[in-house]
Structure formats: C-alpha cells, structure tokens
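Omission of a single protein chain aside, the complex is shown with its protein chains in their original locations.
Per-chain numbering from 1; labels A and B assigned in written order.
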Amino acid sequence: MNRLFDKLKPKENKFFLLLHEMCEIIIKASDLIIECVKVTTHDDAVRYYIQIKELEHKADSVQSQIFEELNNTFITPFDREDINNLSSKMDDIMDLINSCSKRIVLYNPKRIPENATELAVLLRESVGYLVLAVEELDSFKKRPDKIKEYCAQLDQAEKKADDVYEHFLIDLFANEKDAIEVIKLKDILHELERATDASEAVGKIIRTVIIKYS
Amino acid sequence: MNRLFDKLKPKENKFFLLLHEMCEIIIKASDLIIECVKVTTHDDAVRYYIQIKELEHKADSVQSQIFEELNNTFITPFDREDINNLSSKMDDIMDLINSCSKRIVLYNPKRIPENATELAVLLRESVGYLVLAVEELDSFKKRPDKIKEYCAQLDQAEKKADDVYEHFLIDLFANEKDAIEVIKLKDILHELERATDASEAVGKIIRTVIIKYS
Partner (left out) sequence: MNRLFDKLKPKENKFFLLLHEMCEIIIKASDLIIECVKVTTHDDAVRYYIQIKELEHKADSVQSQIFEELNNTFITPFDREDINNLSSKMDDIMDLINSCSKRIVLYNPKRIPENATELAVLLRESVGYLVLAVEELDSFKKRPDKIKEYCAQLDQAEKKADDVYEHFLIDLFANEKDAIEVIKLKDILHELERATDASEAVGKIIRTVIIKYS
C-alpha cells in the first residue's frame, strides 16, 4: 500500500484543507472577474482589482503553506511533485485573473467587448468543474468516474473558451481601427484565455494523478 | 548495466515507435507551414490550417500514449522524465506551428513578408536534423558522434533562424507604418521563431541524454 493519499495520512486532512482553501479562493476570484470585465468606469475596475489582488495574496499564502507542509512531511519526491504542481497551477489561475484585472486598471481601455464577459463566464464554469474534481480527490479510489466526468466537463468549457477567444480576435482585427485599443484589448483578454488554459492544465494533472495512483 | 535504453527493453520498441510517429508528424507539419506562410488568399490559409490542426491532434494523442506507457512501465523517475521531456518538447514544436497557422487565419494580415518563408524553411531544416538525431537514439551507444553532428547542424539552422527573425523585426519597424499590421506580423512570426527555439531545446535534451547514459 504505497499509494499517494495513504502515505499522506495523518497529514492528509491538512493538505485537503489547504487545497480546499485554494479552491474557494479561485472560485471567488472567477466570480469577481466576470464583474470586473463588465465595468463601465475606471473607479469600478479599481474596486474589483483591489478585491482580486487581496485574493491573490491569500492564494500565495496558501501555496506557501502547502509547499512548507510538503517539505516537512515524509512522502516521496514524486508524490510531492504532484501535489505541488496541482496547487501551484491553481495559483497560476489566480495570478492570471489578477493580471487581467490589473491590466484593465492600468490600460484603461475605452470599452471592453462582450466576448470578455463570455470568456469570464466560461472560465468560471471551468473553474467550477475543476473545484468539484479537486474536492473528490480524497475519495477518488471509490469514485474515479465522477472525477473523470468533471474533467471532461472542464475540457468542454475550455474548448468553448477557445472558440470565444478566437472570435474575439477575428472581431478585433476586423473592426477595431485604433491600434492602441487593439494592443490593450488583446493583452487583457489574453490573460483570461491563459487562465482557462491553466484550468485545463489542472485537469490534466488530476487525470495524471488518477492514472498513477488508482 | 542500468542504462536508460537497456531498462526500457522489452518496452523499448514501443517507445521508439511512438517517438518515430511524433517525428513524422512534426516533419509533415513543418512542410505544411512553409506553404501556409506563402499563401495569398485567406481560403488557402484556412486549408493549410485545417491540415496542421489535424496533425496537432495526432501529436497530442501520441504524446498521451507516451505518457501512459511511461507510467505503466517500470523505469526510474529520472529516465522517465527525460523521455517525457523529449516528446513533450517535440509536441511544443507542433503546437507552435499550429499556433502560427491559426494566427494567420484569425488575424488575416494584408501580406506575409518573405522572411516568414525563410524562417519556415530554416525551421524545416532544424526539424529535419532533430528527427535524424532522435531516430539514432536507439543505437546511440554505437554511434554517439552521428547524433552530436546532427545536433550541431540543428544548432546552425537555429542560429540562422535567429538572424532571419532579427532582420524581419528591423525591416518591420523600419518599413511597416500600419501599427495593426505590425502587431499581426510580429505575433505570427514570433510563433515560428519560438518553434525553432523549441527545436533547439529538443537538441539540448538529446545531448543531455547522451551525457547521462553513454
């Protein structure tokens, strides 16, 4: 019995509590970014950015705690790497949401297109499935199929997000004649798209963990 | 005798067959991207993009098979990491070629400069040497010098590609006055340049493997 989550006992709960905290943070952040891309004034953008930045600091702190726990817990390097990958990729989602809202504040674009809201909603959807999958990890040997289903739905959301992002780019280059606005909007939405990619990457790590330990 | 490719036996052939498949895919893709940067109509660009996208899906599937094989095969983590690095970096080349052709389709630039063809030809050259080196890997203990020579030629191609990319940038900023075209072309050729970097990175991994196991 040298499987991942058996080895983690009795530290197990600690890790799951920390992962759970990370989940809650990125859910909140993806709720906020939907509002942030809908703002019509700079002041509103700043307000959302401040809230998101705070969540980003919390995520950093959770990630550090996970990292320190891992180094103080006796588990093999390879397992350690999986857990660290998982939480650090979740932290990446947080960073990209933060970076998106920061760019809105710094660049102050004339208006943010509706595709941004669509993209943010799909990010929230994918993060929702991701969190469901992560929260099943402590019982994945009993119900691996549930996790696989969540990961499949996460992938669906990510594919839709890709389409939305592609349409945004086509629209942008076809219709926006102000090159500086092109730069701003391309940069802002790129962070959202990268956030959905990071969410897909978390799904891949989860699937890997299932293959390796089940 | 605890060398990499001895340990892989009798699974060895499986890995080499999969790596060989990956090689064939990126060769085809680099042939197609040369044509894709030469197109004069959007419809032609779309046609090449569709073919490249298909290859990208195939490469993903090969990469997944390699990953699963690695997890089902008893080899040490470090060796596993090398093989995984090798194939996933090759997959990166594929992704960047795909991304380049996708950008051509989405951005629809007025015209693509000739440096793009030059760059694509050098990418094809470097990928050619890379594939020769990878295909020698199963006999590298007999002929390490051949692999080293292919890697050296790969590096030569990459250096030439760097020069072409630099000249492209100088030309672009000196002559293109339409800022939106600057954004488009810079983004499109950047993916080609990154593809040659990824090819160089594969060369580095191969050299590392030789140092470690020969």
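Here, contacts are C-beta pairs under 8 Å (C-beta built on N, C-alpha and C of every residue); 3 or more make two chains touch, one makes a residue touch a chain.
Nothing here was measured: the structure is a model prediction, and the numbers come from that model.
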Quiz prompt | Touch with the omitted chain, as defined above, among A:L17, A:L106, A:A174 or A:I211 | solution = A:L106
Quiz prompt | Positions on chain B contacted by the hidden chain, ascending | solution = 77-78, 166, 169-170, 173-174, 177, 179-180, 182-183, 186, 208, 211-212
Self-check item: Residues belonging to chain A that touch the chain removed from view
Solution: 67-68, 71, 77, 102, 106-108, 179-180, 182-184
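Rule of thumb we're sticking to: only the chains that are shown with their structure count from here on.
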Quiz item: For chain A and chain B, what's the span in angstrom between their mean Cα positions?
Solution: 28
